[in-house]
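A single protein chain has been omitted; all remaining protein chains appear in their positions.
Chain naming follows the written order as A, B and C, and within any one chain the residues start at number 1.
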């Protein structure tokens, strides 16, 4: 940690800061500069809560060298984590994974048809929403438990592990019982009670980035899950909120290679929610994989124009089939002569 | 709702859209334009889920005239809502309210001292965090239930109603039992299970705006609480996340008068979290009240430099006392000869 | 400047950094930490270009203690700058100033009528656009030179100094000849050739904050003008671009008191462009003044519904008259018994 003093800060103020640093059991190392003095803080084992220092008279700013996370950091765990979902391995050095399915489970027929179609096209995971977070209370909120059971049935029928969202701590048990991969939605990325609960189970978790979460906050949210003992976490970039409204969100693809430098956890990309527009999903799916993502989540619906949610960003069966063909070629280009390693 | 067709959309596509509109039991009214055709949709009683239309061939965009909220809207409830917290009335036509206290309850002595000081200075509500959402798991998470009881004790001791945050559905009952006003933090603004739970109680709720929530999403979140039957909701602007890092968040003060046009609910402002800087709290508190806010939440701590969280944005007792003096003068300026109406 | 090394950076890398610092004629002071080493840089007289260091092997990040501006900084010029526009003094310790007028000069009648009305209501400056930057080329671009002369004529007729925008270096001479205060629009805040040109004249400059400019970039842009010798600069907050579309821009009022801490330059606020909505202009004008702004710019038009630009955010004569009445009361509240000091 570094404490930067004001241009005009005097010895009295500098000494007070040094005292406050000592009070934390740390060592203060002043760096007299030409314009102002800075004080280096030594000896901290991790992130320092600077609230006893940051507002002392004469302090201009406090800069942290350590990060608010450890377990997710590559600094402290250099080897890549491979997360196993059913029999599918996700992470560095594994072929890219495609999870596909409807935004929401709407009926047995709809999810069964979709499961067969995406399996046939080559998807490795079946996705579908049972518990749906919606902006307003007056729209379809998902089939909830019934949808979860239908999704499980469909997954078993075609032999695909399933991924679905869990919205609150009290339903973690239920969802963990039926799903292979538990998704935390963007709106819940900082629902810390939910994260803690997910840390206590052993099923893998897909943590989506919050709409306005920084990379640091994203990794710190994952830290909550690892801190409780569950290391099976997959990160997912799904677009952030910016001033741009031409797309539903802004796909922040550059954080994929960045996060691979900072963390050992696998990272996937959701081009459907990121763009909100069907025609942008194939190019962004391929861009994500070439950019280093370990997989993509793609929304597919038998009749997108009739979907109860996210129709405009869902691919048709034919469209998904075409995309899988391109992804297969890309997988070979990326060095995977056949799908299995 | 208006459906805008592509420049080149032909009759076949236009008719398909008209069919889809009919399928929703609504009426389609085409508006042929010089460049393209638009289709007005009539007869909807509220917000229309456009997913069966938005991606039909030839459709360029779908524009909603209705909003995803109703109960919170002034259109459907013109009279101002006054929320009663203990004996304190909050809303249009009432003197501005000041809620003050520490970011977090840290000890009996700390909260008792603070309660006496803010009461003496003229605060009408005592605020304090018991359950604390923190970015990372390795920092102080609040005294939880113990802190809640200490806050209640302090409030009773000085005769001030208390406001504190509730983080999960399963603790709503506990917090409602002891607190007079239940706060939903920015990170939980779209924790819909929590909002639904709060809709089932009758205690008033202080709903903070999410870091990247639009005004429409903010009001739609409040709609969740009203939809369950609890109409005692106070909105709170606490700053949004933007590119600017010179302040902790960006205080979006202009939405205060805007929301007063759109909704009948009271709205308060939290200049402490919005700015993150002690010296900016007094000017922004006064700006908020002159701008039309029904009250402000101000962080106060006996020894900010020793606070376990948010020290840099907390006022000292002396600083808060000065601010209350200015707010008293301002209250008179705003037309309140004495505090009580 | 502080150089933070990677967790695993070895002596060889640390020494390379020390060499690079020496190569800049500066001194390197290592701070060995528990997790990683940081290297303090001493002896720099100002901002250090870190490009020879920032990407050496083992360097995690480089943190600047100095700022990219000096002349505008309060650190190096503690006394408040008072800018004189005609006979009007603007800055700390002076009564707040109101500049009013149409977004664009449209005709002699329109500007004359408006000039008389705003003068009568108590405005101290007349504003009006002659050279207009517009998003697209197919809309009204302003009356240009003709508009400038009409504005000058109107100002002289009613005895008000005039403020108008200058868009390019080659028109600085022309505008400076006729205007009392030259405005740089948000889109041109980083048009550095224009800023340099404005630094060479002695007429005062009103520098508007760019739509996505940080406080640091805003002050660094002003530095360009001061660096060329013109110290008569007034800053102006006019709203920034964020994800929120309910208002035209997001008025970032908290930077007003913040900038008064960082710089000695006066700062005004433009609530018309910041909000884009007539009904929000009066509350935000008052909020700006209570928040510490040295003045406000308000758009006024004889017939807003017929304005060629920005009608929706322009006040009518009656509306402006009401606002001036409230501002007069506020000026007294703020400690100015009469307008003149």
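One rule holds in what follows: a contact is a pair of C-beta atoms (placed from the backbone, for glycine too) under 8 Å apart; a residue touches a chain by one contact, two chains touch by 3 or more.
These numbers come from a predicted model, not from an experiment.
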In the intact complex, which of the depicted chains does the undisplayed chain touch? A, B, C
Kindly state which of the options A:61, A:108, A:228 or A:252 is in contact with the chain not pictured. A:252
In the full complex, which of C:22, C:134 or C:156 touches the chain missing from this view? C:134
Where the complex has a chain not shown, which of C:109, C:146 or C:193 is the residue touching it? C:193
If the hidden chain were put back, which residues of chain C would touch it? 20, 46-47, 49, 51-56, 68-70, 133-140, 167-170, 187-188, 190-194, 196, 211-212, 216-217, 220, 223-224, 227, 241, 278, 304-312
Touching the missing chain, which residues of chain A? 212, 214-216, 240, 242-247, 250-258, 261, 271, 274-275, 277, 279-280, 283-284, 286-288, 290-292, 329-330, 333
Tell me where the left-out chain touches chain B, residue by residue. 2, 4, 6-8, 29, 31-36, 38, 40-46, 63, 65-66, 75-76, 212, 241-243, 245
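The working rule: only the chains that are shown with their structure count from here on.
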Provide the C-alpha centroid distance between chain A and chain B, rounded to the nearest whole angstrom. 27
Find the geometric centre of each of chain B and chain C from their Cα atoms only, then give the gap between the two centres in Å, rounded to an integer. 30
Distance from the mean Cα position of chain C to that of chain A, given in whole angstrom: 38
Within chain A, the set of residues that touch 2 or more other chains is 46, 212, 241
